[in-house]
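The complex appears here without one of its protein chains, the remainder shown in place.
Each chain carries a letter (A and B) given by its place in the written order, and its residues are counted from 1.
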Amino acid sequence: MADPAAVLLDPAVEPVVAPAPPAQPAPNRRRRALAVVLSLLLLAASLVLATRVGAGLGWPQIGRAVGVRLGLPVQPLPPLLDSLLWDLRVPRVLLAALVGAALAVCGAALQSVTRNALADPYLLGVSSGASTGAVVVVLLGFAGSQLSVAGGAFLGALVSFGLLMLLLRRGGLHSMRIVLTGVVVGQMFTALTSLILMSSGDADSTRALTHWLLGSLAPARWSAVLLCAVACAVGLLVVWLCSAALDGFAFGADTAASLGIDVRTTRAVLLVTTSLLTAVAVAAVGAIGFVGLIVPHGVRLLVGPLHRLLLPVCAVVGAAFLVWTDALARVAFAPLEVPVGVFTALLGVPLFLLVLRRRGEL
Amino acid sequence: MRDVDLTVEPGQTVGLIGPNGSGKSSLLRCLAGLRTPTAGAVRYDGADIAAWPAAQRARRVAFVEQTADTESDLRVAEVAMLGRTSYRSRWRAPDATDRAIVSAALDRLDLAALADRPWKQLSGGERQRSHLARALAQRTWGLLLDEPTNHLDVRHQLDLMELVARTPQTVVVALHDLALAARYCDRLVLLHHGTVAADGPAVDVLTPALLRAVFDVDADIGRDSLGHLSVAYRSPAR
Partner (left out) sequence: MSRPTRLGLAVVAVALATGCAAPQGGATPAASAGTTAVESCGQRLTFANTPQRVVALDQSSTETLLALGVQERMAGTANLKTKVAPRYAEAYAKVPVLSPKVLTAEPLRAAGPDFVVASFKELFTADRAGTRDELAKLSVPTYVSAVNCPDGATPPFERLFRDYQNLGRILGAQDRAGQLVAEQRGVVAEVEATARKRPRGLKVVWVYSVFNGIPYVAGRDGMASHMSRLAGAENVFDDVAQEWPEVSWEEIARRDPDVIVVGDLSERGNPGDKASEKLAVMRQHPAVSKLDAVRNGSFIELPGIEMDPSVRTVDALRAFSEGLDRIAGRG
């Protein structure tokens, strides 16, 4: 047993490894550090720059508004402009960041759990289920409370997830099947939402609820930001703590189980957590599609498939992505606002087709 | 599967043989704790593993599936690192010990040069070896291998079986190639329709009568020029 490798691999011997000298970091470690730093810088810059994008505010006004808050002797903005910045723009940009992070991380996690490159809360119908739940709660008269709307959305998301799993229970999990089933479940819930909206009478209140079908950040307010921030903090951490398991799912459930991953529990934890994140996002801004598809695919090309790094970078890039897509939605056809879901779909659908084609399924 | 009573001694290398559908894979999955038997129990060192947490099982027994494929862009070293999952805390990244163990496992399977290659770019044989490297990185007492030589060329088949036979671990390996099984395993278990048809040293298990009964072939058992047990097939049984 002179062979050091044999000793290391011998279960009878406790592995002893001399503490490695603080050698220069390996090139890929340096690349990883760079990816994290760059994406954080990208996010910070995005948050600041995107706040300027839209009607009514230039840098001098933003400077004055911030100056007043810092107690500097500057002339305050007129109250309406000040509220445009603090009550509308800032929460909107922050909410876009939180929702973008949540959806991107959900996408990455679902892609691993379902072993399907096309998994995304929207394509799997979870967002539609959440929309239905949210609309039901609103029409029952709880529109005022962000928490109850999110609760309804969470129930809706769980029901649609349950239905999806039920439909997929038998037979293989190849990606076309999962996506088709997801789309069917999604369509069903979309139809259900429309039905509920129609039967609720009043055409105008119906129109006021359609953003749950389209996805728009226009209703962003602080209450939604706070709820999303709490849900993201908890949800993203839970998903991140499952990183090793998510890596282990790469070769399927049996291999994952043999690696020591409690497949059932992990799956359940991840499905509930992603449902929760999706639900909170949908309750705040409606069903925004494809963020969970575009971002993880792009980030994987940058930092590789290991979730320990992939997930945080996805969160940061997803946040920046939605912040900018929403800024685009604000100004592209100003003063009209395009629901941001329209732009994410425009960007996402070509990528969806590309992924399908690369996998030879189209 | 029914009526399977099997005790594997520490350090033994047991070959599971039998036709397709005879239950080799199912038995291995039961032994690995991936399936819970409806009746009876799987015990490691006398302890029933049914209630064990997955991580505890994974530190005792490693399992390599017949074909485990992925669409992920994991690199070879990262695949081997998956073997360290059950030792890692949720909070920390792989440490120096994990990395040393992984590189030892890759060395052992001749994969050190491919460590940074995407797993998907490997040949079938290299993929199988990387799974084995991952299993070794689990540092388990037991290894459960489901037809590990399937995609390997002759050279790597022999390499792998040598390694399996030499390793101090207890090994249960499902094999198609009867001659390979006879040569490297201390003991063969012949499965037929989900039950054990024969269990013992190769000479007792590989008999023309059993082969005819189980595999439905007419075969002669003899010795090759090196003195290893050889199987010469005459024809499908008539």
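Rule of thumb we're sticking to: a contact is a pair of C-beta atoms (placed from the backbone, for glycine too) under 8 Å apart; a residue touches a chain by one contact, two chains touch by 3 or more.
No experiment lies behind these values; they were computed from the predicted model shown.
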item	value
Omitted chain - touching chains that are shown	A
Which residue of A:32, A:297 or A:330 touches the chain not shown here	A:330
Among A:88, A:136 or A:213, residue touching the chain not depicted	A:88
Missing-partner contacts on chain A, residue numbers	54-57, 78-81, 83-84, 87-89, 201, 203-205, 207-208, 211, 216, 218-221, 330, 334-337
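Here is the rule we go by: only the chains that are shown with their structure count from here on.
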item	value
Centroid distance [mean C-alpha coordinates] between chain B and chain A, Å	40
Chain A residues touching chain B - in the complex, by the definition given at the top	4-6, 8-12, 15, 17, 19-20, 112, 115, 117, 241-245, 247-248, 250-252, 254-255, 257-263, 300, 304-306, 308, 359
Interface residues, chain B side, partner chain A - complex	29, 32-34, 53-59, 61-63, 65, 68-75, 78-79, 82-83, 85-86, 88, 90-91, 93, 96-97, 100-101, 104-105, 107-108, 131, 136-141, 168-169
